[in-house]
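Some notes on the structure that comes next.
Here the complex is missing a single protein chain, while all its other protein chains stay put.
Now for chain A:
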Amino acid sequence: MTKKEKKSFNQCMAEWKLFLYNPTTREFLGRTTKSWGLILLFYLVFYGFLAALFSFTMWAMLQTLNDEVPKYRDQIPSPGLMVFPKPVTALDYSFRVSDPESYRGYVDDLTKFLKSYDLEEQKNLTACPDGALREQKGPTYTACQFPVVSLKGCSGVEDPEFGYSTGNPCILVKMNRIIGLKPQGKPRINCISKGEKTATLSTYPSNGTIDLKYFPYYGKKLHVRYLQPLVAVQVAFNTTSTGKEVTVECKIDGSPNLRNQDDRDKFLGRVVFKITMHA
């Protein structure tokens, strides 16, 4: 019985070998070299042609695009809200006051981010009048200065640790850039702590106002060096409360055309984040 099986296995192997290379017909995997060569040649030419065709159509399509403004902007009618710095996972900030290493990442990110808001950097930008949209006709577009001092304790000027070392961490809230977006009314960022009042929140500039002079945005190419308006939230935990943990929800308020309530999009005009501070 075993003998028979062994034989059939050997036969099988021999068949495979013959299939791999058949010396009599000089066939490799059931085809001669010439046949394989022709197949290869065909697919080379065929795919070469397809690649060329695809490249050409893509090139032609890119020619139809405007470099300054995308063809359609209806997918993002209303801006999302986002916080900075962005924690590694989810939007949970967690650090230990006594351990500088635990918040070094946040501080470094903030410092780096605010570098473009440095007074030196803003020297060449326009000082725009407050309270009105700043529509421009081109051909050159200028960006408005953003007075970083308005962020007070969160500007990094007075406190390079952005309050993390003192237990009053700063988080920046910013509205997504959208080309041509013109907010109506007086938009502001309104932050509240959810659940138990374990902490008091301060927003800078006062009231969380976003000035209309930073709108509309004209796109990366035209609106070089554009500075996004920022709002800072500083958390001060109540000394009485035992849990040093707070969930903050920020929303855009005061502008009828900026939506802040969408069932599916949890970041459309609002953002929720959590701060956990250990002693």
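We take it that a residue touches a chain if its C-beta (ideal position, glycine included) is under 8 Å from a C-beta of that chain, and two chains touch if they have at least 3 such contacts; residues count from 1.
Rule of thumb we're sticking to: contacts and distances are computed from a predicted model.
Taking the options "U6 snRNA-associated Sm-like protein LSm2", "DNA-directed RNA polymerase III subunit RPC8", "Adaptor related protein complex 3 subunit mu 2" or "Sodium/potassium-transporting ATPase subunit alpha" in turn, only "Sodium/potassium-transporting ATPase subunit alpha" matches the UniProt protein name of the chain that is not displayed. The hidden chain makes contact, of the residues A:K174, A:R188, A:K213 or A:K251, with A:K174. Check A:L50, A:L119, A:V149 or A:I192 against the missing chain and you find that the one touching it is A:L50.
When you scan A:L212, A:L230 or A:L268 for touch with the missing chain, the hit is A:L268.
In the full complex, chain A touches the omitted chain through residues 43, 46-47, 50, 53-54, 57-58, 61-62, 65, 68-73, 75-76, 79-82, 86, 89-91, 174, 176-179, 217, 219-221, 223, 226, 262, 264-268, 271.
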